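Here the complex is missing one protein chain, while the rest keep their positions.
And then chain A:
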């Protein structure tokens, strides 16, 4: 196989010295991490390598020599470098050489021992691949072929393809801590040899994060302890809490906060990204919430809203009354059964009358309630939206009640009709065997059954029409609530930090690499430039998406239609903890 030498771009202008790095025999590639300059003592170099190997669990070795000819007459350097091959024996021994001012390099890889031809050194073809050390160190490879058992805490660095290169560089961070201004015995050249770069703000933030996390974690544990005390378990509070989406959203946010401010450090890059995503999305949420709050409290919007709310509720009730009057007449030219029509119509009208009275009872307190509820927007825009969805559900409670009455009535009717239809044909439902069996009925059973069947059939259009109208109204309300929940879900689960990272520092999220062939001269080794291929935006969203607490409808369209036809109640939002139907 062709020998591949991965050489960092920062060392191309370094002085002559020894090449230090890792040799991967399975792929016949040598990953050069740093250049050790003269003067050095071989024992100290070996000690340093042993230290770094212990700390990083990457098998480092001296791979060869690097010769950068600054002046014309430096042949003695060449002989000296060849002598070093005897001190640091490595199989194969790499010799890279660059003329000053020339773009083309010369590379040699010699093997001392070959089975079958002892004592004769042979040469291999060498391919030079340049890589940007800083970018490869900071990037995280998202390869679909990275096997799940290769975790960050693995004992040894992986040897699988390109993951080997990335792994080697990222684990050898210990080697890059020494720079040329250190007073150590060995002088190294690598990407940080000009001095470690750091930002004061980042360092201060790191120092401050410890006590801040501790403080916030204590506060959060207090909050969750008070939330789980016995007072909240009294019925009907858990029932109400499970139906309100605000409580669900608050619980979700509390979970996120606990995770972000936990005092444990993140174990893997994925966990770190998740924490960062949660923090950024919460900050954005709070910022949007505060904007909404300032907009609401400016120019007395709350007062205007409260003043508009009662007339709006009145208007909705009036429209419902008109609708019922229309149904009680001859809706769309259909002829209804007058008696049943009047009964149902009057029943629903009385209901609306009760609802209006309650709303008018509450009207003096509306503004105060709205003002306090508006304050909750400082917890985040998602909380404000959840409260909006809950207020909508409460204000349209009467529509929900009408839907339940209509659906129950219709369901009873359909049940009765199907059972009597079986009687009509002389069959019966066998509960034990869960199937339809034939049955011989008495004459009076048949007579009464047929009579009831006829009555139910002729009353069906009326009931069906009421059911249809109220189901459509209910579906409209559910659609509006669904859109609000979708928006809340989007804000909850979008990985903003990852998207920002992909936009500003695309090399951090790597999908793979790409190679670019550099200028080539015949007879010289091939030179390639390895660059990082960033992850596409859709993969970023897919990989780093936060798990959402949102409950998606569990039925397919087919089962929904079936439920609607048979009059079964549909619950679009199954909250966590509810038993499945």
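Rule of thumb we're sticking to: a contact is a pair of C-beta atoms (placed from the backbone, for glycine too) under 8 Å apart; a residue touches a chain by one contact, two chains touch by 3 or more; residues count from 1.
Here is the rule we use: contacts and distances are computed from a predicted model.
Chosen from "Translation initiation factor eIF2B subunit delta", "Origin recognition complex subunit 1", "Amiloride-sensitive sodium channel subunit gamma" or "Phosphatidylinositol glycan anchor biosynthesis class H", the protein name that UniProt gives for the omitted chain reads "Phosphatidylinositol glycan anchor biosynthesis class H". The chain omitted from view is touched by exactly one of A:83, A:303 or A:512, namely A:512. Across the entire complex, the residue among A:55, A:317 or A:526 in touch with the chain not shown is A:526. When the full complex is taken into account, the listed residue touching the unshown chain is A:28, out of A:28, A:179, A:321 or A:363.
Think of the hidden chain as still there; on chain A it touches residues 1-2, 4, 27-28, 115, 125, 127, 129, 145, 147, 161-162, 512-515, 517, 520, 526, 528, 533.
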